[in-house]
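All protein chains but one are shown in place.
The chains carry the letters A and B, assigned in the order they are written, with residues numbered from 1 in each.
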Amino acid sequence: MSGMSRIVKTITNITLPLIVIYGLYIILHGHLTPGGGFQGGAVVASGLAMIVVSYGSVWTMKKIKEKKLSTLESIGAISFIGLAFLGLLYGTKFFDNWFANSGGMFGDIVSYGNTAATINSAGVLPLMNIAVGLKVIAGLFAIVLVMAYATSKVKREA
Amino acid sequence: MSTDGILTFLLQHSPALIVAVPLLGAFLTPIIGKINDKIRNLFVIIIVLLTSFFVFLLSSNILSNGSIRTYVFGAASANNPVIRIFFQVDGLNAFMIIIGAILSIVAVLFSFRYLKEYTGQDKFYTLVLLMIAGMFGMMLTGDMFNFFVFLEITSIASCALIAFWTSKGESVYAGLKYIVISTIGALFILFAIAILYGQYNALNMGFLAASIQYTFLDKVALVLLISGLAMKAGIVPMHMWMPDAYGRAPISILLVGATQASLYALFRMVFTVYGSHLADILRHIKFRFFVTIEFDITLNGILGVLIIILALFTIIIGVFMALKQSDFKRLIAFAAVAEIGYMLLAIGAAIITISEIDTETGTIILSEVGVNSLKGGLFHIINDALDIGLMFLVAGAIYYVTKETSLNKLGGLARNMKYTTIFFLIGLFAVAGIPPMNGFASKLLIYESTYEINPILSIIAIMCSILLLAMFVKVFHSIFLGPKQEKFEKIREVPKSMLIAMAIISCIIIIFGLFPDIILQNIIEPAANALINNGLYIGGI
Partner (left out) sequence: MEVFNIPFIAVISLVIIGLYAVIFKRNLIKIVIGITLIESGVNLFLITLSYRENSIAPIYTNNPGGVMSLPVPQALTLTSIVIGVAVLALMLSLIVHIFRHYKTLNVTKIRGDDE
């Protein structure tokens, strides 16, 4: 798939940071507002798919090898399972929320009731959201990139 | 900590560890595979052995006590049971995870040398570990939506395993056929789960069993559940994916495990979730044209008769389609379809003989014949998994040596491959039900109990078993006996690790065949009792 004209490339350069920031906001506030790991990751991946469309899949494949995407995906997956296993060691059961109400990074105590919430609450949930979001970004972007590259190869061979 | 303390800690957390350890291994395999090949093989076999250790720890505890064990995720105890996810392990679950552990050890051992010259082994072992994790999750869970998630994990991993050799076109097409039928079945199951959730606001199997009433929507959900699970288990008329998928997969023995897990789910849904209504009587069936027709049909009558009809079709079609195949692996796949028909026949016979429900303890009361038939069906699950698994391993060994699977082109291999011939003979006797092997014990139980219900059923079952024996003898003659062919002059015996894998299964087959009483008493009886005894399952919450 070859790239598009210069106008499309310029607009992609302008709008891509906005889309990525919006997606990261959805991932990070997953415990307060609707959203979370998968939804935010899908938004960022659609923004990155815009690069594949406007710059061409051959150019993108040269810049970003898929080995690096595979490593990123593995890091996301291992941190997710690792956090669940740490719940086994520090808490009571598997997948336990051992970080909540403990005063650490995400460990503020939220008062009960109908008040505004802070982002510093709900223990291990934001960390798991970040891990899942990283995995989804890497995974969906790799799927789109490899499929575009493979179909362009089919067209070149046929 | 002392050894006792560590063992108690592991035993308490073992239902979650059985699923989580292969998952962690699957995510770590691509990173470790970058270092070296041998280290990755060692890592995979260590993970599988660790999982099997947990399996045997858990199942020996449950089968000796006859108790039930509940594992709540994310909390110390079940203080708010409507919103928690449970893993519930009773006798039937312990029985199924033993099968899964044996199949996974043998499959991983066999695949070390089998795939030695092929590339992409990193991805292969990742997919195998993911499929093992999904299979154990399906067998252990006590929550309906959790079961759906693990079912989809298993089917995605198996589809990628079937289509693994992408340079041939037929295996990719077999994988596509498998995942289309599998996804439609899984979506039917999700529809039924949504109907049940909308009515009772509960996703837990124990909760649903305690509070289910038999309205019209529940009947719709039961039909959808049975057809969805039948699509995954390969029952006629939804069996079209089985010969293609089993014939093209590099490691078909794990797929056998996934099929048995869906069959287990069928038993669990029919007996436990709908258990308290199997003896209700439908009094009125109203048709729409202003005519009220009154029938007096018992539910277990209809359900049992339907299941027996499906089972007979499965056996007959499986055996007759297998007679005209000329490809070795497809022939074994059709024999596997026929064997699933035997298990379904036993369960249908058990359902027909239900007389009443004891509402105090929640036990289903079957007649003596029904209990025997249930035991035969459950024993046949593990026998069939081992026998068909051994045949697939033999077929894989022949393919590794000669790169051929068609019966027309093979011949005269018994001179060079002595051990493989012996293993094939053991598998042949076991599938056909000849006395020193385990197939005899389970098939005898099925024949006896179905004879009491209706003699025609048992006559059809015996005749098809004889046809299976004749077919496998023909295969044995055309592959192993006969004159030596020129292009097979230089072949040798298969490498040692594959022989060890086949030998493990053969030893288990012979042990089960020589001492069926011990197996029946210790393993099958708790499983059958756990199916019948609903109150224990519900009380576990």
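In the analysis below, a contact is a pair of C-beta atoms (placed from the backbone, for glycine too) under 8 Å apart; a residue touches a chain by one contact, two chains touch by 3 or more.
As the structure is a computational prediction, the values presented were derived from the model and not from experiment.
Enquirer: Looking at the whole complex, which visible chains does the left-out chain touch?
Expert: A, B
Enquirer: Sort through A:L16, A:L32 or A:A49 and give me the one touching the missing partner chain.
Expert: Answering carefully, the residue with contact to the hidden chain is A:L32.
Enquirer: Thinking of the whole complex, not just what is shown, which of B:C159, B:A230 or B:I347 touches the missing chain?
Expert: B:C159
Enquirer: Which is it among B:F9, B:Y118, B:Y173 or B:F515 that touches the chain not included here?
Expert: Hidden-chain contact among the options goes to B:Y173.
Enquirer: I need the residue numbers on chain B that touch the omitted chain, in ascending order.
Expert: Residues 83, 145, 149, 152, 156, 159-160, 163, 166, 168-170, 172-173, 175-176, 179-180, 183-184, 187, 190-191, 194, 197-198, 244, 327 of chain B touch the chain that is not shown.
Enquirer: What residue numbers in chain A mark contact with the hidden partner chain?
Expert: 32-34, 38-39, 114-117, 140, 143, 147, 150-151, 154, 157
Basically, only the chains that are shown with their structure count from here on.
Enquirer: For chain A versus chain B, what separation do you get between their C-alpha means, in angstrom?
Expert: From the centre of chain A to the centre of chain B is 37 Å.
Enquirer: Which residues of chain A touch chain B in the complex?
Expert: 70-71, 74, 77-78, 81, 84-85, 87-88, 92-97
Enquirer: Quick one: in the complex, what on chain B touches chain A?
Expert: Touching chain A: residues 13, 16-17, 20, 23-24, 27-28, 30-31, 71-76 of chain B.
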